[in-house]
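With one protein chain held back, the other chains of the complex are shown just where they sit.
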Amino acid sequence: MTADSQALPVPHTEEDAHEGHPAQGVNTALLGMLLFIGSEVMFFAGLFGAYFNTRATALGLGQPWPPQGLDTVIEPGIVPIAATIILILSSGTMQWGLWRIRKGDRTGMNRALALTLIMGITFLLLQAYDYLSLVSDHGFGINSGIYGSLFFTMTGFHGAHVFGGVVGISVILLRGLNGQFSAKHHIAVEAVSAYWHFVDIVWIGLFTTLYFLK
Amino acid sequence: MPLVGVRSLVRKPDTERSERPGRAGRLARAFALFALVALTTLLVACSGAKLPTGNEPGSEPAPGITPVAPVSTSGEATLNLYVITFVIAIIVFFLVEGLLLFISFRFRRRKGDDKLPTQTHGNNVLEILWTIVPALVVTGLFVLVVGTLNQEQAISANPAVTIDVTGFQWQWTFEYPDQGLKYTGAGRNGPVMALPVNETVHIRLHSADVIHSFYVPQFLYKLDVIPGRTNEFDVVVQQVGTFAGQCAEFCGIGHADMHFTVQAMSPPDFQTWVAQQQAQESAAPAQPSGAPGAQTVQVSSVSATSGFNPNALTITANQPWTVQLTNADPSVPHNFSIHKANADGSDWLAPVNADGGGSAVYNPPPLAPGDYQFFCSIHPNMVGTLHVQ
Partner (left out) sequence: MATTALAPRAAVGYGRRSWLYQWLTTTDHKKIGAMYITTAFGFFLLGGIFALIIRSELALPGIQFVDPETYNQLFTIHGTTMIFLFVMPMMTGLANYIVPLQIGAADMAFPRINALSFWMIPLGGMILFSGYLLGGAADAGWTGYAPLSEQSGTGVDLWIASLTLLGMSSVLGSINFLATIFKMRAPGMTLLRMPIFVWNTLVTSVLLLFSVPVLTAGLMMLFIDRNYGGGFFDPALGGNPILWQNVFWFFGHPEVYVLILPAFGIVTEILPVFSRKPLFGYKAFVFATSAIGALGFTVWAHHMFTTGAVYLPYFSFFTFLISVPTGIKFFNWLGTMWGGKLRFDTPLLYSLGFISLFLIGGLDGAFLAVVPFDFHVQDTYWVVSHLHYVLVAGSVFGIFAGLFYWFPKMTGRALNERLGKIQFWVLFVGTNLAFFPMHLLGLDGMVRRIVDYAPNPGWTELNFTSTIGAFTIAVSILPFLWNVFITLRSPRTASDDPWDGNTLEWATTSPPPPYNFDTLPAIRSERPLFDLKHGTAAAHAVALPALAGTTDDETRADAPDKPAEDTK
């Protein structure tokens, strides 16, 4: 046998497998989160696809969209706009927290995460308020034809994803308060931050589509 | 140049030429078995094969390796496309299977031969060739497809007859708006659609509930029947005859029983048929009258899945009686029929249907004592019990 047979280091420690070396590309756990976000993008793509397909079909048949009598129900009023601004700002605070921990500033990160968490919860509360007013003031619910079904399903699943993000932020905030993160070891913060930005971008898409484009 | 290369790949290296394969061995037996199976399968397949010669009246062609013989113009075009595709497919099939068999024999490992064969990693020319040639073949086929499609999908501005087809669970209604005809099928065989040959017939499809599909195998064509959407197509039938049709989109428990028939006749015969149908409709009594004071039962048809309400009725034997059927189902016709209620033991089938949201009155014959089953002949799963005492 002329070929060399080396005892090569097989990565088998947690360090090697999950932290990696900076030169070797994105961290494995973060890659996992990015792939997960990719799949969630496709989930919303399915919903957006349903929306645009339904809209195009209606318009193609010469029918109004939004359907008769429902064109003024979804308006970019003060509540949705406030919610949008808060969510966008929360992406900012989240990112700021990430920058802080990359520099090793645990306190800064904790403050940023706490702020982000409050803003996330506020968003959910504003959404709940919006839902209630739509149902009680306009009689507009998930069973108000295809338009109602689309609106509540799309924003509803988005809200569920925001809730998931809120849970994630709570976890890393608790861990952060416990001192578990450092400049070199904070991959969970990277991951949650990526997820939170994704949730925000989806909302921008939803807001534009449902409240403005219609 | 390439030929040189290919030939040298096929030529046996010297060391192997002197070896003779030993006794037949398991491989040869295996091949014999495979050949037997393949041959048998092919025979089974070809046993019914017939070149399309058209329908013989009264008989249906047995299944073969070509589609059922088409009776419409677009069906003919489809058949031509099929034959072309089939020829290409058969060539590819025999080429690949032949190569596979050849390789299995020619390049099997001889006993005791552990020397590594030539370690070829690839051949760019071949690989490019067998990418480009199939791409060209499928593109050519695609061009043919588009041509045929454009022919098939054309809608005439002046059809001779327009027929509105409504499919619902699990029956068909045919309506000829211009001739003022409308009727629904009953039982497993469904309604008959009469149409003239050699003239453009325009068919519009409507669904009252779920997705069905209007399929006449001898048209080599089907089109889905979709609620909220009106699909339409033209057909020109070229042959007089009776052609079977069936729902081809799974639509629930009665899907297997949702049949209809197309009867193609010469245009004069078609006109005669239309006149007869119109006469029948105007002659049919709107409401059969029952004897005054006759016993009357009232029953409501709820839906194909929920049945009747009530689903048990009691009447007195040997007395005339009347059924008032209220159809609570908003969009689907139902009726009131009785199994084995005729004197000869056959089913008494309702002469008229109650439209969706409508009603109908029936005068079934007086019945001998016993238990009978009443049902909706459109939806035979809708049953109830009739006690006659």
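Some points to look at:
Going by the order they are written in, the chains are A and B; count residues from 1 in each one.
The rule is simple: a contact is a pair of C-beta atoms (placed from the backbone, for glycine too) under 8 Å apart; a residue touches a chain by one contact, two chains touch by 3 or more.
Quick caveat, the model's predicted, so the values are computed rather than measured.
Interchain touches from the omitted chain, evaluated on the whole complex, reach A, B. Within the full complex, the residue among B:Asn123, B:Gln179, B:Gln278 or B:Ser300 touching the omitted chain is B:Asn123. Set against the missing chain, the residues B:Asp224, B:Asp269 or B:Asp355 yield one that touches it, B:Asp224. Within the entire complex, the positions of subunit B that touch the omitted partner chain are 1-2, 4-5, 8-9, 27, 30, 33-34, 37, 41, 44-45, 48, 59-68, 74, 77-78, 81-82, 85-86, 89, 92-93, 96-97, 99-100, 103-104, 107-110, 113, 115-127, 130-131, 134-135, 138-139, 141-142, 145-146, 148-149, 152, 209-211, 213, 215, 217-218, 220-224, 226-229, 231, 244, 246-257, 259, 305, 381.
Where subunit A meets the chain that is not shown, the touching residues are 1-12, 17, 20, 24-25, 28-29, 31-32, 35-36, 38-47, 49-50, 53-54, 57-58, 67, 141-143, 145-150, 153, 157.
Keep this in mind: only the chains that are shown with their structure count from here on.
Centroids of subunit A and subunit B (each the mean of its C-alpha atoms) stand 48 Å apart.
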